[in-house]
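A single protein chain has been removed from this complex, and every other one stays in its place.
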Amino acid sequence: MEIHIGDRIAQVELISKEDNKVVIQIDDKTYDLDVVMAENGVCSILNNGKSYNAEITKSDNGKSYIVNTHFNTFPVQIVDLQAKYLRSRKKDDTDEMQDRIFSPMPGKVVKILVTEGQVVEPGQSMIVIEAMKMQSDYKVKKGCTIKQILVAEGDTIDGGQTLITLE
Amino acid sequence: MEIHIGDRIAQVELISKEDNKVVIQIDDKTYDLDVVMAENGVCSILNNGKSYNAEITKSDNGKSYIVNTHFNTFPVQIVDLQAKYLRSRKKDDTDEMQDRIFSPMPGKVVKILVTEGQVVEPGQSMIVIEAMKMQSDYKVKKGCTIKQILVAEGDTIDGGQTLITLE
Amino acid sequence: MIKKILIANRGEIAIRVMRSCKEMGIKTVAVYSEADRTSGHVLYADEACCIGPASSKESYLVIDNIIEAAKRFGADAIHPGYGFLSESSAFVRRCKAEGIIFVGPSAEAMIAMGDKISARETMIAAGVPVVPGSQDNLKTIEQMKEMVKTIGLPVMLKATAGGGGKGMRLIRQESEIEDAFFSAKSEAANSFGNDIVYIEKYIESPHHIEFQILGDNHGNVIHLCERECSVQRRHQKIVEESPSPLMTPALRAEMGEKAVMAAKAVNYSGAGTIEFLVDNDHNFYFLEMNTRLQVEHPITEEVLSIDLVKEQINIANNLPLRLKQSDIVQIGHAIECRICAEDTENNFMPSPGIIKQLTEPLGIGTRVDSYVYEGYEIPMHYDPMMGKLIVWAVNREYAIERMRRVLHEYKITGIKSNISYLRRIMDTPDFVSGKYDTHFIEKNSDFLLKTTYEGTKDETEDIAIIAAYVDYILNLEENAPQDTDNRPISRWREFGKQKAMLRI
Partner (left out) sequence: MIKKILIANRGEIAIRVMRSCKEMGIKTVAVYSEADRTSGHVLYADEACCIGPASSKESYLVIDNIIEAAKRFGADAIHPGYGFLSESSAFVRRCKAEGIIFVGPSAEAMIAMGDKISARETMIAAGVPVVPGSQDNLKTIEQMKEMVKTIGLPVMLKATAGGGGKGMRLIRQESEIEDAFFSAKSEAANSFGNDIVYIEKYIESPHHIEFQILGDNHGNVIHLCERECSVQRRHQKIVEESPSPLMTPALRAEMGEKAVMAAKAVNYSGAGTIEFLVDNDHNFYFLEMNTRLQVEHPITEEVLSIDLVKEQINIANNLPLRLKQSDIVQIGHAIECRICAEDTENNFMPSPGIIKQLTEPLGIGTRVDSYVYEGYEIPMHYDPMMGKLIVWAVNREYAIERMRRVLHEYKITGIKSNISYLRRIMDTPDFVSGKYDTHFIEKNSDFLLKTTYEGTKDETEDIAIIAAYVDYILNLEENAPQDTDNRPISRWREFGKQKAMLRI
């Protein structure tokens, strides 16, 4: 199975499993492990006696993880057959296409700098969002037209909520 | 509805509820409250501005609670219609009847002091259980006969597990 | 004596104040905005009062609402914490008018120190050194040369209307004066339509070092030594320590004396902080006074073994200072790290959200002042600081080692935090050697933003893969294909969103 971590694509296979002893192959390395996992996502891994702790949070069909190990945070994607299929179908609309503006975190709309129907240039600022006393403005990557503005100044928004659609 | 707390039986009624504002009547007192509850059972109650925290754990059909407030721990029983019905049916076999020996906590069987078929006297020790370096011996309340011994010396036992049946 | 204190603040500082109140047997009243019902300080207090909507302009900054809460709950004193209304002289006056004790200085002292220009003048009059220079308009090159002679090189030439470095010139040699003067003037005129320029002494390798002071209502003032606060990013302090690695006993005595003079100049009562700029040659200049408790006050508490909040309350109770200057001797070394919900790798973007897992460090020499807990949703409306991690050890080297240990123990997921960034600060050679100034973060930015840490990249990546993979398999096995995380979105459930009437 394929697992994506950052830019790396790893081939991962479960070789064997007995109680909490697991053997997992990642690319050309074989790991002989003792793994226990807490309900809250804390994972203790003993690899040849070496003790690692990882904290995981997941989202998106249970196949998309954020994993903390030591002082690192990794995005990890499980690409099983279903995910592969969906990916292949999605190939057409590449990530390059930016069809909306959203904020990764919740916040408040401070200012909207464009109007519907307006033609905007690459790098032009669309909207200013404030969270935790800090303002960020969101820009378009490519030239496009503002399709719809879904929020108003003063609105409270959620993380990931679509604010402006583009075309 | 009836709620039992220790020996006390309280009449509890929900008068109204809007968001986290609730009005609850307990016996002859009416409480106007602001209540929020965490998934892990921590409950914050503001009663007329006074801030209380209670931590609850529950078991047994979700109607039997252990509640910690300040430095007190209370057993709380919700007695709804279903529970009332079950209780009325149970009336026949009173708590007085002791038909088994069990340990409230997990542990290890250190010694079994009786044999099957043996007639025992009130207060006679049946079995010695060890947990956390401490030994406790379990006695019968009334004279009876040992029906069956379900464990052996050296066994690891769970809390609540029947160890010896009596008749 | 004060029996009940309302804490006009939120988050970690509200809890910090309540802890000392609880120890003193003083009842506490929390105030909270609608976004803060589940905040730690509400749960901690004896009583709590909602004072308005999420926006602090409509809640924590509304004097009327806070006074009303104090009266409703019969609080005889108000502790302002830091931020919000803590430096509002209007609030102090209002408390006085309402007969409520304000735990802090008088409105007059606050006003005298609140305005930069009047503070500067007061300090000059009191004999406390300020950054040499003047904000007078330099009209001619002769005036300029005269001024440079008084101040001494290097100087910074600045445009009154300036900003973004425009119209600014650093002058190190006399030969540069003329050119700088004319070019800056014309640049300023072109950029801002205003060619007024002035000069200030340029402080090389500036250290931000502040002195904690305590004054009582009986005219006694002492200083509680210094805190080194030069680890700053955009004027936001990140790491503080005490003692300062730059400090010498002689300099401490001298700066401490000036800090006491500064406080006495405004008849200061309560806890306050005199901030100085110090250069590598130990010249020091008054910067400003903070007329309240500082975020970083715990490091002073640790090296002096005192409780500043208790001292504040004693002062508010009209008691004379418990301590004399001769009692004040720093022991060992303390470091504080501010733990923030922010994405250090993404331009320090704030990262509000739900804390999924939280492990706070414990054990010897460790202090955590925080207000968050597992399952808590950090609101987007306020400061990203979740708490402070403070260590104490016998010396600076041991304190750094301890800070590394406790940052290693600190685990938080669900939101982004600056913990690994702080951990890297503890490994930065300039920090380890103690040879750093306010340019530290800028100078070491590459080192500080290294993304991998400890062990090889592949190894830690593989561990991350294993953790995710095992979780994935466990879920498959449990035959419970859940669409998203089944862990709580927020531990706090709003009690009945549907406005139902229920009768059981």
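For reference, chains read A, B and C in written order, and residue numbers begin at 1 within each chain.
In this section, contacts are C-beta pairs under 8 Å (C-beta built on N, C-alpha and C of every residue); 3 or more make two chains touch, one makes a residue touch a chain.
These figures come from a predicted structure and were not determined experimentally.
> Taking the whole complex into account, name the chains on display that the unshown chain touches.
For the complete complex, the undisplayed chain touches A, B, C.
> Which of these touches the unseen chain: C:Gly52, C:Pro80, C:Pro352 or C:Gly365?
In the full complex, the listed residue that touches the missing chain is C:Gly365.
> Counting contacts across the full complex, list the positions on chain C that touch the omitted chain.
Interface residues of chain C facing the absent chain: 15-16, 19-20, 22-25, 298, 301, 305-307, 331-332, 359-360, 362-370, 373-374, 393-394, 398, 401-402, 404-405, 408, 470, 473-474, 476-477, 493, 495-496, 498, 500, 502, 504.
> So that we can see where the missing chain sits, which residues of chain B does it touch?
For chain B, the residues touching the absent chain are 3, 5-6, 8, 10, 12, 14, 17, 22, 24, 26, 29, 31, 33, 35, 37, 39-43, 45, 47, 52-63, 65-74, 76, 78, 104-108, 131-134, 136, 159.
> Go through chain A and note every residue touching the omitted chain.
Touching the missing chain: residues 1, 13-14, 16-20, 22, 34-40, 42, 44, 46, 49-51, 53, 80.
Heads up, the rule we're going with is that only the chains that are shown with their structure count from here on.
> Counting C-beta pairs in contact, does A-C beat B-C or the other way around?
A-C
> Measuring centre to centre with CA averages, how many angstrom lie between chain A and chain B?
46
> Express in whole angstrom the distance between the two chain centres, defined as the mean CA positions of chain B and chain C.
Between these chains, centre-to-centre, one finds 49 Å.
> Specify, in ascending order, the residues of chain C that touch 2 or more different other chains.
Each of 374 in chain C touches at least two other chains.
> Among the residues of chain B, which ones contact at least 2 other chains?
Touching at least two other chains: none.
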